[in-house]
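Note that one protein chain is taken out, while the other chains of the complex remain in position.
Letters A, B and C name the chains as they come in the text, with residue numbers starting at 1 for each one.
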Amino acid sequence: MAEIVSLAEAITANVHDGDIVAMEGFTHLIPHAAGHELIRQRRRDLTLVRMTPDVIYDQVIGAGCARKLIFSWAGNPGVGSLHRFRDAVENGWPVPLEIEEHSHAGMANRYLAGASGLPFAILRGYRGTDLATHTAGVADIVCPFTGETLTAVAAIRPDVAVIHAQQADRLGNVQYWGITGVQKEAVLAATRSIVTVEEVVDVLDPRPGAVVLPSWAVTHVALVPGGAHPSYALDYSVRDNDFYVAWDAISRDRAGFLAWIDEHVLAEDSPAGSVS
Amino acid sequence: MAEIVSLAEAITANVHDGDIVAMEGFTHLIPHAAGHELIRQRRRDLTLVRMTPDVIYDQVIGAGCARKLIFSWAGNPGVGSLHRFRDAVENGWPVPLEIEEHSHAGMANRYLAGASGLPFAILRGYRGTDLATHTAGVADIVCPFTGETLTAVAAIRPDVAVIHAQQADRLGNVQYWGITGVQKEAVLAATRSIVTVEEVVDVLDPRPGAVVLPSWAVTHVALVPGGAHPSYALDYSVRDNDFYVAWDAISRDRAGFLAWIDEHVLAEDSPAGSVS
Amino acid sequence: MTYTADEMMTVTAARVLRDRMTCFVGIGLPSEAANLARYTHAPNLVLIYESGTIGTKPDALPLSIGDGILAQTADSVVSVPEIFNYWLQPGRIDVGFLGAGQLDRFGNINTTVIGGDYENPKVRLPGAGGAPEIAAACREVIVVLRQSPRTFVDRVDFITSVGFLDGPDARARLGLTGAGPQRVITDLGVLRPDPATCELVLTGIYPGGSVAEIKSRTGWDLQVSADLEQIQPPTEDELTVLRRLVATMPARKPAPTGAAR
Partner (left out) sequence: MTYTADEMMTVTAARVLRDRMTCFVGIGLPSEAANLARYTHAPNLVLIYESGTIGTKPDALPLSIGDGILAQTADSVVSVPEIFNYWLQPGRIDVGFLGAGQLDRFGNINTTVIGGDYENPKVRLPGAGGAPEIAAACREVIVVLRQSPRTFVDRVDFITSVGFLDGPDARARLGLTGAGPQRVITDLGVLRPDPATCELVLTGIYPGGSVAEIKSRTGWDLQVSADLEQIQPPTEDELTVLRRLVATMPARKPAPTGAAR
């Protein structure tokens, strides 16, 4: 049964230095507030996993929480580069960042394997590309029936998965809808899970296209209205596209980035409900 | 784009003697009317695929349409045996029936592989059972990363999949909800597909828990209100449990079965909208 | 209150389930027992049926694993591939509840064929259904089955679902993640695997039952546990709830033996 706690309590209880952490949300429902809490609690040496590292990991990486990133597309969607990510990869600032990169289909299937309790998944992918030769967790596999060669990808088993959802009920059952991404797979693949939510309701009103995670499959739920900003929660907020555009300038140099983190993340005391 | 035609036209156009036919629907939304149309059109030598052959295939097998059955559980749920299935397997009446049996998880993953365009899928299954030794399409496979031995099952690629849904719109987009079973995988694994529906609507009103199949992924849609009876379509009909109980007596001997088929299936002219 | 042997069996099975457990339920006696538990001592029991209904709360006993009531009262309804791949296979489910056609001394289950050979059996059973993976993956398995020398055999004619195969280390060797059949609940008593040999031994007996009769209805030389438990009769509450539940079902013959549904 998922316990409903504050965001700070959830991060303290579930995320430890050196953990493998998957914060998912495919453009929609990105758990930004939880990322800020990682920074406030000064986690270190994390292996971060995420298909699209995006602004959320640009912040966590720039704040020095991570030693490794496993990903499939590292950009600021529709805007440009992730400057903090590139500074860490190219210059080791503030700490060196090891990378392991895949394709989206490869990452999605690695989560799927983890959620399925399998050590690997198969797909048609990587064949002929230079990705396979520079990346761990990819191997050829031969179909025992047709003899055809396909690609196997190793399961991802995060220590903790963190996602944002629209609603939880008081028992800790979680519901989210809209673009549902790979969050169910991330949560089911992980040993522990945290779900930040826009709202805690008495009863979950079934929604078209919704994913419902039963309480017993989630570790902690934290009420964090607006916790996806600058990403969004369909029917609760809209994507702050201007922030994504503004982030390019904010993050371009180290001083500007640190000033922003000081003002918008560290200045906040760890909030139960507030948003950075 | 799915064309909306009569059930008779859909069966004539898509199901040919000797085809591999998957009629799915997991207790809910079983396409019984389409099964009756197969009998009326006197299809022969079909390879029938279905996780739970159930009353629908007991009828199609008893009518002599099938030469082979691929399945994972052959009973009358909550009632008893499928007498026509057993008569065909044990006595070859009216024609011999070859069987290939799997577990539910195995069948579900064989459809999943077919829907994914993969020659096989992997699962933790069959290990230590006698199923593997008596069944085609099952093989050991070793994880290239951990060395662990798992089970591979061969993809199912039906010539045609037939399912029943609550609604289609006039463009042929299909929506069904409730217990959604393995129908999406069956349709996407098949070369052609037929969807019988309770209702054709102007606009599909999104429903919680609904699966929507886009028109371009379906071959033909046919309007057949009540087309799942004695199974049911959630929010349109209830399961006729008494019929399932009654079927035990109807199907117990050959004469009684044939009389029932004559009266309730063959006597009908091929209906666009009527139900047998 | 008088009660039948089947009622004693169902009540005994229900008592094994603790509140908040997750339980993968087959149709028939397992479904009756699981819902009885939910309406008595385990109100938060999480019922999962292979039709993809998670956390379902039927107020009437379903005849099939796909009755509408299961979807309408579920916390979540997922596809059949998902229920097996994401929910059962990884070992998230505490208890798997199975019936059987035949059961042997090592808890192996046959729901496929009895007698003759596979091609020409004496009795053709429904087949595997979800049972093999339920038996493999649930943290523990409970088998509910009426006891007779025909059903409780030394070796099953066909291994549909693996119990302990042939002894203690077989499950580990096969990579089966669950603990296997930890309880076999019959109309005469309760059998549990010997910790050393994994052979099923009699560990519980119902009021008025006789060990001699139980042995005579077992197809192998059934051993009896040193501390044989005297199982309490059904309480009035248990019987009242069970009979109300059973009364919600349409008239029917017994569920097919071995139906993991």
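Just so we're on the same page, contacts are C-beta pairs under 8 Å (C-beta built on N, C-alpha and C of every residue); 3 or more make two chains touch, one makes a residue touch a chain.
Quantities reported herein were computed from a predicted structural model and do not represent experimental measurements.
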* **Displayed chains contacted by the hidden chain, counting the whole assembly** => A, B
* For the chain that's not shown, point to the residue among A:Asn14, A:Gln59 or A:Asn76 touching it. => A:Asn76
* Asked: Of the residues listed, A:Gly181, A:Pro214 or A:Gly227, which one is in contact with the missing chain?
  -> A:Gly181
* Have a look at B:Met1, B:Val142, B:Ala249 or B:Ala267 and name the one touching the chain we're not showing. => B:Met1
* Check the options A:Asn14, A:Gln59, A:Asn109 or A:Ser251 and report the residue that touches the missing chain. => A:Asn109
* Write the list of chain A residues that the hidden chain touches. => 26-28, 51-52, 71-81, 86, 89-90, 101-105, 108-109, 111-112, 123-131, 134, 148-150, 178-182, 184-185, 209, 211, 232, 234, 238-239, 241-242, 244-245, 248
* **Where the missing chain touches chain B, by residue** => 1, 115-118, 173, 184-185, 188, 212-214, 216-217
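Please note the rule applied: only the chains that are shown with their structure count from here on.
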* What is the chain whose Cα centroid lies farthest from the Cα centroid of chain B? -> A
* Mind checking the centre-to-centre distance between chain A and chain C? Centres are C-alpha means, answer in whole Å. => 40
* To do: Report, in whole Å, the distance between the mean C-alpha point of chain B and the mean C-alpha point of chain C.
  => 28
* Note the residues in chain A that touch 2 or more other chains, in rising order. => 117-118
* Structure fact -> For chain C, residue numbers touching 2 or more other chains are 85, 89, 137, 177
